[in-house]
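Step one of this worksheet: look at the structure below.
Excluded from the complex is one protein chain; the other protein chains are retained at their positions.
Up next, chain A:
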Amino acid sequence: MVRLITHNMLACHVKNCTKDNFPLVFSEVELVIRESEANYDFLRRFMPKLDWPALVDTARSLGDETLPDDQPEEWTDEQLQALHHVLMEMHVEEGNMTCRGCGHVYPISNGIPNMLLAEHEVGR
């Protein structure tokens, strides 16, 4: 149940991994679409927090091409619906998330990513 809204907020938290630790790269993904009600107000307020290039790249790697390259200034309802679909309705059920910086793999099984670190990877 990793939605892209969460994925877009998630960076690698391994010790001393500060470069290229965002976004985590999906691989061997099993995708499930679950429809939900759109809340455009929330999306509008949430937009400043989004990392747009990361979101577009991730969405494309998962096979969704509906988002434009640049974050639009003015949003049409269609675009908002597309954004809602990408952020809230695409759930990654199985697969791996890999950090590009340190190469740590966070496996996702049954919709739950395992974020546990080994002892030597924990930051102080």
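Rule of thumb we're sticking to: a contact is a pair of C-beta atoms (placed from the backbone, for glycine too) under 8 Å apart; a residue touches a chain by one contact, two chains touch by 3 or more; residues count from 1.
Criterion: contacts and distances are computed from a predicted model.
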Chain left out of the displayed complex - its UniProt protein name, from "S-adenosyl-L-methionine-dependent methyltransferase", "SKP1 component dimerisation domain-containing protein", "Proteasome subunit beta" or "Large ribosomal subunit protein uL3m": "S-adenosyl-L-methionine-dependent methyltransferase"
Touching residues on chain A - with respect to the absent chain: 1-3, 5-6, 9-13, 21-22, 36, 39, 41-42, 45-46, 49, 51, 88, 110-117, 119, 122-124
